[in-house]
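Excluded from the complex is one protein chain; the other protein chains are retained at their positions.
This part shows chain A:
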């Protein structure tokens, strides 16, 4: 997938600079589009690391330290989709924590996860959770059906070989 810039649109935007990091808060119909990703929510707070120069007003952002989306959070990335009340993306820890009645759907295998909290490990396609519930596609009945009539055998049963002579 062609890497794309991260574009964030919203009604309000507030950016503050501290010595080692900058905090930006987007509020009001927030939409983030990035590489193969779309995230929408009511409020988004991004804490980005700055280079060591504290005097620069809006410094160099080294990378995301954290990104917290709250309020009607919807995330769509490739074949996976998540909906929840709060999503905390922690790039440094390579994980995302979903709370607030999270639901994750993987359309490639038609699986759904729900729980009190779901923790997704980035790049490993692994999901852990508290009180997690996993729903997959129906599995064929693996039990023995006793009522089923056996079909008549067309050929005689194979003769048993004579016992070997000593």
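Brief remarks on what is shown
The rule is simple: a residue touches a chain if its C-beta (ideal position, glycine included) is under 8 Å from a C-beta of that chain, and two chains touch if they have at least 3 such contacts; residues count from 1.
Definition applied: contacts and distances are computed from a predicted model.
For the omitted chain of this complex, the UniProt record lists the protein as "LPS export ABC transporter periplasmic protein LptC", which is one of "LPS export ABC transporter periplasmic protein LptC", "NADH-quinone oxidoreductase subunit H", "Iron complex transport system ATP-binding protein" or "PadR family transcriptional regulator". Touch with the chain omitted from the figure is made, among A:7, A:109 or A:142, by A:7.
The chain not shown here is touched by just one of A:20, A:35 or A:101, and that residue is A:35. Within chain A, the residues in touch with the undisplayed chain are 3, 5-18, 24, 26, 32, 34-35, 37, 39, 48, 53, 55-61, 63-64, 67, 75, 77-78, 80-82, 89, 96, 104, 120, 122-123, 125.
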